[in-house]
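Step one of this worksheet: look at the structure below.
With one protein chain removed, the remaining protein chains of the complex are shown where they sit.
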Amino acid sequence: MSWFGNGMSRKRAGLIGCGSVGLSFLITLIALVGFLLSEESEKGGVSTLYNWVTAGSFSLNMSILVDPLSVFMLLIITGVGFVIHIYSIGYMENDPEFSRFFSYLNFFIFSMSLLVLAADFFFLIVGWAFVGLASYLLIGFWKEKTSAVLAARKAFVMNVIGDVGMVIAAFIIFDHLGTLNFLEVFAAAKSTFRPNDDTILLITMFLLVGAFAKSAQIPLHTWLADAMEGPTPVSALIHAATMVTAGVYLIARCHVLYELAPFTMYLIASVGVVTAIFAGSMAMVQYDIKRVIAYSTMSQLGFMFLAVGVGMYSIAMFHLMTHAFFKALLFLSAGSVIHGLNDEQDIRKMGGLRHSMPVTHVTFLIGSLALAGFPLTSGFFSKEAIIINSYHADMGNIIFWAIAVLGAVMTGFYIFRVYFYVFSGQPQTDVHAHESPLIMIVPLGFLAFLSLTAGFGGGMIDSFLATYFGTNMPHPDDPILETIGLSAGLIGIVGAIGFYMTGKDGLEFAKQMLAPLYDLLFNKYYIDEIYDFLIVKPTRAIGAFLEKRVEKFGVDFAVDQVGVQTREVSRLISFWQSGSVRLYAFNMIVGVVTILMFVVFL
Amino acid sequence: MGHQFVLLISATIFCVGAVGFLIRKNPLVMFMSVELMLNSVNFLLIGYSSFQNSMDGQIFALMIMTVAAAEVVVGLAIILTIFRTRHDMDVDHINTLKG
Partner (left out) sequence: MFEFDFFELTRATVTTVVGLTAVLASLGVILCSSPIYCALYLIGHMICLALLFLLYNAEFIAAVQIIVYAGAVMILFLFIIALLGGKKEIQEPSTERSIAIVFVATMLGELFLSATVGPTKPVEGEFDIQTVAEVGGSAKAIGLELFSRHLVSFELASALLLVATVGIICLSKFSYIPVRRRMK
């Protein structure tokens, strides 16, 4: 499609783009059905597609691994991707580079599928890098916007840091176990390593670097907020539903390795839960609607990491799925709002859209309720499961639980703050908002439906994935903690209502009271500035130094001298060719003398 | 002792011819020293043919003389062609092949 460029009509580009993803979704459904119908022991299989490299005893096959986990992820990817493709036809209708967008989106779906279907670490890393590339292309889609291009670069650089970590981990794995294939690695790991062995710690830490970079946990999180410069469907697809969940997928896939390294699991849980409140606190004061949702993503990913960190893998995957639904819903609703207000993203300028955009209002409300964990929504089931298990699981403890509850409170607060700003009150802007076209409404409705109903499939998903994870995740029974967890989200919602219903005076008063804290939160804890000072400036200085000294006097000098010296030597030699017969004869005599010397003395 | 004598004389005449070739400027004299060198080789061949009691040396000397004669003829023609139009017989001045 990118070949045709702008030549292709909108309809056809949209059709091809959506059609391919829809086809993938259908195939995935077929695979799912096949899974459900087959016997328990036959689940999963590796099919080798192509033998790529064979070097001695090491052979690299392009093979895909079809097992419950990958099918599960693939369902989410292709399903949500398909929905978002349809939505984008409506969202990007005014954009001149329509086909390019779809080609990039398709490329992204392809690389994400490659990532989850990979049967060994090598293709996992290939898919990982491709996904980073797709993210770069899509964030910087609007090439004219400087901020978008810079954000794309920032995202890519941080992703590359993760890539490096993954590659190092792959090297270590290969060095110790001699193979990169998932099944073989997991089988061998149990017998080769003791728990908390140094090597397994190294492996898991490096894999963790990759996961953190991709899923925007501390300390590699700064790219996610800026990634909102891309179009809204991009944010929905990549930064809510799929790419950022690749980190969680990685850890769930390698759970065998992580179970052998409890220390790393503890680290994962800690980082996850800290990120959750970190991001939640920042989301409470942002004014850009997409940024709030981005920080919300970061926070929810923290929850997911908390879940894997305490060993509750299938619950993490469950939350991943529900999060994909309601986060994509939120993003797409926000996109609908933005589209309706002609690309306005500041919530201070929005208001009273409840009446002018009714369908969007309802879907956003549903999404917010799901995110906050309102009872009976899908988010409620998954989040509440995580919160409970953060205490009751083998590796959970009360601190995790407390921080997780705090995070849930914050979640309710910030999302309803946005809701009240946008949809209630009086319109702050003169732009007359209109409801979005049907092609954007239908996906919203679909996702809303899923957000409400997917929660009841928790047990089913648990048993589906249990064949891969080995155990079932029980739901512990603890009335006190359960009640507190239940009400956490509600407390947040109430707090938001209280705050924003009191009117402007209350807000100003609160802001002045908490001014230093407010500054800290608003400026993202100054982390960007710290990074700039610590890392970017020294790197730039070193680069400049090297360029001036090493490049000019070292490399350039050497290369130039090769040419110059050749010229000089040939100039010297050309003196020999004087055209004088006698000199030539002299040369001959010299030659004869030399040869005679060899003859006589040797 | 005849061996040494032949060798000595032949080597001396050869080296004299070489020196003459390198020293002189006049192309004709240079050519004559080339003839000197050829003659020295002839002498060596003849001498050794008598020592070895074989006719091969003499035949070879005959061939050398033939070649030398042909060479003189052609060489002189060349020298004539080059130096006919100049008025100085200096070999150093024909250096258009310089560089």
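Observations on the model:
Going by the order they are written in, the chains are A and B; count residues from 1 in each one.
As a working rule, contacts are C-beta pairs under 8 Å (C-beta built on N, C-alpha and C of every residue); 3 or more make two chains touch, one makes a residue touch a chain.
Model, not experiment: these values are computed from the prediction.
As for the chain not pictured, it touches chain B at residues 2-5, 7-9, 11-20, 22-26, 28-29, 31-33, 35-36, 39, 42-43, 46-56, 58-59, 61-63, 65-74, 76-81, 83-89, 93. For chain A, the residues touching the absent chain in the complete assembly are 586, 589-590, 592-593, 596-597, 599-600.
Definition applied: only the chains that are shown with their structure count from here on.
Chain centres here are Cα means. That of chain A falls 90 Å from that of chain B. Residue ranges of chain B in contact with chain A, taken from their complex: 18, 21-22, 30, 91-92, 94-99. Chain contact summary for the complex, chain A toward chain B: residues 574, 577-582, 585-586, 589.
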